[in-house]
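Dropping the structure in here first, questions after.
Here the complex is missing one protein chain, while the rest keep their positions.
The block that comes next holds chain A.
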């Protein structure tokens, strides 16, 4: 709505920056494993008392890196789980070669670094037992580490599992150590596994090694990333500090072990929770202060002033004050005020503040009771951006400006990190003892596939820029458009004048493109959401083709209530426009053009097409998105093309009660889409290609074992003889590798249509990267495609080019987009339902792009 209208008005400028900013958001897993293991070790109910012991653990983990194995190895990280799903071996046509051939080769630099290991390198996994048994992990580690036998070896130990890069002389080794109390403890070290360097367990050990190295470069771990607080970027007018840092990963790509690093920023707010509350209190007044406060704060991640820990705010306890007491671990009672004074020499200034409650979940043993931590708002810093801040255009722009890095700037950051790692004595020592060598940055060759022609009604045009062909088609007739005869415009009294001028403009731009706009019925109402809704209810009858609302403000209540009614209760396509958008006089023509095109689509029109060599191909986009209001609900969107030209779309959407993002209803959707295709084309499609977006880490197996069979059964049941052939492709907009093109002495983003299918891909998958977007500023993120099921047996080259073609077909933007159009449509649909309507759209609208 508002965002969209604004984006439209502003044109391209927002789209790269919005994406950039998206990447900056707080990490989705803010409480890292490293933090949780220290939480698990302390047994106190109050943060106060447990703090010291937590510190100890924290210190240990940085000192020896061993202590995180239990989670890491016992509970393999989710993306690692995906790696064990080998889909390529089942796809005969790509078993030998998954590389395409068309296009012009282009030399690309990656953000991946070679990690060289000796050829016969192995990791040795040992199990360690103690006699007499020792509970304390700290003591277990201390005893083992102090032993001469192991002192100069590269090792990682969590108290139970020991990893060494050199084999011990014997398979079972007995050592004895003496505690400081003089007891003799026997340690039995038994070899359990020898792991090749490509094993997922090794990846985790490597990750831990690098974690240790980055800590030595004085970086802090927040979530999974590492940040340098000593070189912050400050945006004081918005109370923001941005810490530069890196997201890192070590993994096995095509033929080698690679270290990947991507620049990341952590947004910290130079604002304590108390200041935030005070501000909010002044803003909202007292009456709804507590509710608003809870709504805004719960779920946010805070950093405490006095230690390196992050907590999630789970609740606010308004009944507890800093002057209240809590029980320390030794049983004594102390007030929060005294505690912080004694422990941290901090004087609390506000004795009336409530306390924040954070639940500390122990990851180690699931049955452990959930413990609570009480935090003092004054001592907690906010991190990340609150939802409302994201819609603050100025703020987001300020953030984007600071965080957007040019390709060259990004490369310089990476080079500096590599340099730091190679130069730091401790880091080098650490790598050397493990036998690792930090090598050079990897380059590879990609291909730039030819650009596509855009088919409009009377001719085929070769756009000047594939990124934006709005200029090329300003006066061209679109493929098909229904004329708009009976429609309503609802506006406030104040907006009457702008509405009139906008409508005449709309008629003017509609004619040349072939969209006839007749005079609407204009209804003037008061400026409140109820009045708008009431007018709609009163005047919409079955003959109304479209309702346009000129909204006086971008309050969600207008948009949400209108959309909810017109999408589910009384299905009519609707178009919301912000009055302030129409006030931009100079831009009215381009705004009107964009809105005219959007309205055409909502009425079932087709704008343009690309050449699709495959006859009888149905493409499907699936996206899954969490409902904004109802926790535990997800919205599944399904969009399928229903004509061979791929210009008309059928959509279904469903809310489902599940925590996993797995689409449960796909069979029904698919069958519906096939029926629709049948009625339009008197037959079934020969091929179906499904693009599945919204897949989280670790869900690949579920997709293969659950979703693909659902789709397949629908497809096979559809026909008794030859059923359509199915392919399923997982689409990911976020991936570690980035590609930059060297041009002379500088670096640039790679050109549109760049495909990478070697080097940075995985040997066990049929995957490729595609760049189908431009960025005027900043660095591009490639989109990652993983073909997990493929009956069609298309050549990799054809699969890649078809995917590229599909990125041209999103009617909300006259240019290429970063994902295939069906994915973007599905995303639009799920977003609308998840954010605004929270209700399944009516089937009557299923044949139009009502969700644009």
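Keep this in mind: contacts are C-beta pairs under 8 Å (C-beta built on N, C-alpha and C of every residue); 3 or more make two chains touch, one makes a residue touch a chain; residues count from 1.
Following the convention adopted for this analysis, contacts and distances are computed from a predicted model.
Remark: of the listed names "Vacuolar protein-sorting-associated protein 25", "Trifunctional enzyme subunit beta, mitochondrial", "Proteasome subunit alpha type" or "Small RNA 2'-O-methyltransferase", the one matching the undisplayed chain in UniProt is "Small RNA 2'-O-methyltransferase".
Of the listed residues A:392, A:485 or A:791, the one in contact with the hidden chain in the full complex is A:392.
Of the options A:166, A:278 or A:590, the residue whose C-beta touches the omitted chain is A:278. Within the whole complex, the absent chain has one touching residue among A:114, A:307 or A:842, and that is A:307. Of the listed positions A:343, A:465, A:671 or A:713, the one in contact with the omitted chain in the full complex is A:343. The set of chain A residues touching the chain not shown comprises 52, 55-56, 58-60, 62-64, 145-146, 180-182, 215, 218, 220, 222, 229-230, 232, 234, 236-239, 241, 268, 270, 274-275, 277-279, 281-283, 285-287, 289-290, 303-308, 318, 343-346, 349-354, 379, 381, 386, 388-389, 391-392, 394-395.
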